[in-house]
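Take this structure, written in structure tokens, and hold onto it; I'll ask about it next.
Note that one protein chain is taken out, while the other chains of the complex remain in position.
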Amino acid sequence: MKYTKELVSTLIIILITFLLAAVLIIVAKYDPGMALQSFFYGIFGSLHGFAEIMVRATPLILAGLGVSVAFSTGFFNIGAEGQLYMGAIAITFVGVFLPPMPPMLHIAVAILAGFLLGGIWAVIPGFLKAKYGVSEIITTIMFNYIAINIVGILVRTVLKNTESALPYSPVMPKSLSFPLLLYPTRLHGGLILALACAVLIYIIMKKTTIGYELRVVGFNKRAGTCSGISVYKNIVLASLISGGLAGLAGVSEIAGVHHRLLEGISPGYGYIAIIVALMGRNHPVGVIISAIGLSALQVGANSMQRQAGIPTSITSVLMGVIVLLALGKNIMFSGILKKMRIK
Amino acid sequence: MAEAGTVLYYIVTLFAASIRMAVPLTLAGLGESFSERSGVLNIGLEGIMLSGAFFSFMAAYITQSIIVGVIFGCFGGLLISMIHAYMSFKCYVDQVIVGIALNFFSLGLTSFLFMAYFGRTTTVPQCPVVKPIRIPLLSDIPIVGDVLFNQDIFVYFMIFACFVSYIILYKTVWGTNIDAIGEHPKAADTVGLNVKKTRYITAIINGCLGGLGGAYLTLALLGFFMENITSGKGFIALVVVILGRRHPFGVLFAALLVGAAEALQYRLQTLGSGLPSQVFIMLPYVVTVIVLLFSIGKSSDPAALGISYKRSSR
Partner (left out) sequence: MPNLQLKDIFKEFPGVIANDNVSLTVEKGEIHALLGENGAGKTTLMNILYGIYTKDVGTIIWKDEEVSFKSPRDAIESGIGMVHQHFMLVPTLSVAQNITLGIKDKGYPFNNRKKVVKDITELSKKYGLQVDPTQLISKLSVGARQRVEILKSLYRNAELLILDEPTAVLTPQETDNFFEILKKLKKEGHSVIIITHRIPEVIKITDKVTILKDGKNVATVKTSETNENELSNYMIGRSLKTFSSREEVIESEDNGLVLEHVGLNKKLKTLTDISFQVKKGEIFGIAGVDGNGQKELAEVIAGIRKPDSGTILIAGKNMNRASFKTRKKAGLAYITDDRHHEGLVLDMNVTENMILKDYDQEPFSKKSIINYNVVREKTEQRIKDYDIKTPGVKTPIRLLSGGNQQKVIIARELAVGPSVVLACQPTRGLDIGATEFVRQILINKRNEGLSILLISADLEEIVSICDRIAVIFEGRIVGIVKNGADLDLNKIGLMMAGHIGETVNS
């Protein structure tokens, strides 16, 4: 019976979301039939659509995993966006300033650097939270704005490609590119990295003492302290892992998609990752599913924009509403469920 | 002699600019102070301001009336804060998460509607902007007077709102009730104070003032709207609330501090130093973090902050 209730609630959420989308589209005087058609065509219409969903899901899975680890530990990391950019900066530095290396080693160094720099960008707020109780929500947000501006500064100064007038870094060497998985689409090896990280995070969180400590601290800090589990250590550790994974999302975007640093490489992946973690209930499998789902929503929305001219920002509205409905469903739908005699 | 005068004038105009930059932060910060004192943490303040900025712009653009713009600014803020209240008090959802979701919602809604209405245009649509009001006598003071007492109505309203908030919070029973509800809602409930109603009222105050703060961006500072126009001002306002310890004049002071960083940022950008402009754009955010560090160990949050109250819980 519990599953029926879940299923019906989910169906209601999907229905409401569709209705809201329809209302927005009609109110804004776009063509709803065209919108619907292009939305589904974008997602299911071609191999390219499928590949595009996976390409966009890759950074969402990585950053989403990161956010989920932080949330599980009670660290509200809203800063995945900035941490992602820090990872992107790290791989660019590796590409521009380090001597040439064999491909495997080169990419490994970049991954490590991205993890560390992304991690450090989260550890600072983590440290401030654990040591002084400074609200991480605010510091991580501020760090997002700072990181984005740092990218802006770097691509105009030390990382600038001197042969171009545009604020871009030089193109990365071939050894710093992920292999393409499904030529001619953009699907790249970052997806494998993301899935591997999901497995790793699953094992750490569910099977090891490290994950056990993190979860205890997330649920009840005081009980942790009284059991000899250091709240300080675990919050710092969680922020490191969390920022590191978001940093990997940045590495993956450079190595798999853009191949050089420029402004605006993330269309808010770091923010969407928060919703990915929330909808995925902080579970790696849930994160993968919700990352693919939200990615499909975006790919469909892009297709709507191309063919029906509908602004893609409609996805933000819908994502916000989906989260609200999902969180409040038990109380919001209790009346409807009662009428349908579902307990 | 002339040089000293120029420097003085420069400082005074910078101060005047700081005041203007502080208006949205102070208004939103005051609203959030009411909310937080009653125990409700609304991280969706960014969304409130953004919604206020958008709806005030649209109303002012369509009707060409600033007053209508102001009313719709309040309405825009209220829209977000009422959803937050409903989700928190009725559905008992974590207040922080609701706030995060609402920021998404507000960002998406405002830019969708803006794009839908104006399409992809090259010309930036403009709305009417408030004009300064000269206060007789005071504005006649040399240098200082013209800058400080020749401000727009929002600036005067900000000062007025600080005084009124101070009186409500510290001189009336209402303020005591709000504090009691934020500190120990169950105790307040058992003596017959209506916890939910009071929190709805502070949410209304928060929505209106936050919406006005957003409206100031479009109706006074800029005269136009663009996607994510608040760019983190709502979060900065949250810091202002912490640093100002939820005291109206504390909030005003903290907002002036951050406002000064912003005013300075614009000045430095126009100065032409050869540095990328991002160096300066970054400044207010860096200052905000530093300001937050100064409040370490000093803040004393209401005991029930962020916890929704459920009566019959056993």
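Just so it is clear, A and B label the chains in written order, and each chain counts residues from 1 on its own.
Assume contacts are C-beta pairs under 8 Å (C-beta built on N, C-alpha and C of every residue); 3 or more make two chains touch, one makes a residue touch a chain.
In this text, all values refer to a predicted model and were calculated from it rather than measured experimentally.
Contact with the chain not shown here comes from a single listed residue; of B:A4, B:L137 or B:V173, that residue is B:V173. The chain omitted from view is touched by exactly one of A:I146, A:L187, A:I201 or A:V216, namely A:V216. If you put the missing chain back, the residues of subunit A touching it would be 207-210, 212-213, 215-216, 219-220, 222-223, 225-228. Interface residues of subunit B with the unshown chain, by the touch rule above, are 171-174, 176-177, 179-180, 183-184, 186-193, 303, 311-312, 314.
The working rule: only the chains that are shown with their structure count from here on.
Listing the residues of subunit A that touch subunit B in their complex gives 24, 27-30, 76, 78, 128, 132-135, 137-139, 141-143, 145-146, 149-150, 152-153, 156-157, 271, 274-275, 278, 310-311, 313-321, 323-324, 327-328, 330-332.
The part of subunit B that touches subunit A in the complex is made up of residues 43, 83, 87, 90-94, 96-98, 100-109, 111-113, 115-117, 227, 231-232, 235-236, 238-239, 242, 276, 278-279, 281-282, 285-286, 288-289, 292-293, 296-297.
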